[in-house]
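All protein chains of the complex are present and in place, except for one that has been dropped.
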């Protein structure tokens, strides 16, 4: 048994915080603060990517988020109708952020979003279908202790 | 300037709590607990009505909630594609719940939803357009003291 | 969704759900009715664990009062912020006695 809802915003960075707050509220009773933080950062990075890269910053396009709550996991799907991410981008994204910390000029100012998502969620999967892309992220709900 | 988002559930009473939690989270920083309670009860009553009366309890139909946050008010619109509420139902609904408390058998077991909405929100308006009904509820955000 | 405890002739029924809304009200009413039909006539409904009640939940509580009939007694204990506000807003605080604690409700009922 699962219950779910869909949330939508326009492609506008000012609205991402609303999504984040709403989704966080849905997680609040099921996840501890650290796991809820992990869901929040992943959601925000995924939605930012859709707005910035998918829709190339153009306003007025739809960004959907489908949340479904299962007994053992929360599934968050970010859905857009933009040009898809190039295939392999997700699996090629580092699953760790690596740099030479002694060389300040080499430090990354971007390119950390997909890696953060991979580090924060238990499963991440990207499906580009004609007309619709879907980034599916799963966070497991720990079984109650005892 | 306003920012907004849309939320959707299927016409299923089990999902109304998700909507309520998400919308409440959007109000949390702007309204005090009593005003957020007022928004929550109004939202739940309005959505329950759409599921029970509009869709006659049939599952799988869409219930939309559009939330927009303005500097001085939060606007919540409940949107459905059911048969509309009969015209005048909202304005005919008592704006107060009246009964004879000494006569237990006369106490209401229902019929309190629209009255609760009218008592809890600052403005309530119903628009039935072909194919889409919209209950618009406004809660004013108090100006910061001082 | 309910747990219970008998104290002398008073049955304390605690609601173990955070929300008593349209998805829960029918089951709540059934489980309460079962207890009333089993012969309990003096009940304290402990709502201290409940965060939200809508008009269908409130309607179910009213239905229980009617079911109890004139010789029965139903008091409410521990209704918090939004729950107690719903009783006030609907004027049901004129019908049900609201007590801060189960103890206060039981004491008043036994006296």
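Think of it as A, B and C in the order they're written, each chain with its own count starting at 1.
Just so it is clear, a residue touches a chain if its C-beta (ideal position, glycine included) is under 8 Å from a C-beta of that chain, and two chains touch if they have at least 3 such contacts.
Small disclaimer: the values here were computed from a predicted structure and weren't measured.
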item: Visible chains that the absent chain touches, using the contact criterion stated earlier; value: A
item: Residue of A:107, A:129 or A:145 in touch with the missing chain, whole complex considered; value: A:107
item: Option touching the unshown chain, where A:28, A:83, A:97 or A:127 are the choices; value: A:97
item: Sites on chain A contacted by the missing partner chain, in the whole complex; value: 13-14, 16-17, 20, 33-34, 37, 40-41, 44-45, 48, 51-52, 97-99, 101, 104-105, 107-110, 112-113, 116, 119-120
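Following the convention adopted for this analysis, only the chains that are shown with their structure count from here on.
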item: Most distant chain from chain B by Cα centroid; value: A
item: Distance from the mean Cα position of chain B to that of chain A, given in whole angstrom; value: 30
item: Approximate Å spacing (C-alpha centroids) for the pair chain B, chain C; value: 25
item: Shared-contact residues (touching 2 or more other chains) in chain A; value: none
item: Multi-chain contact sites of chain C, meaning residues that touch two or more partners; value: none
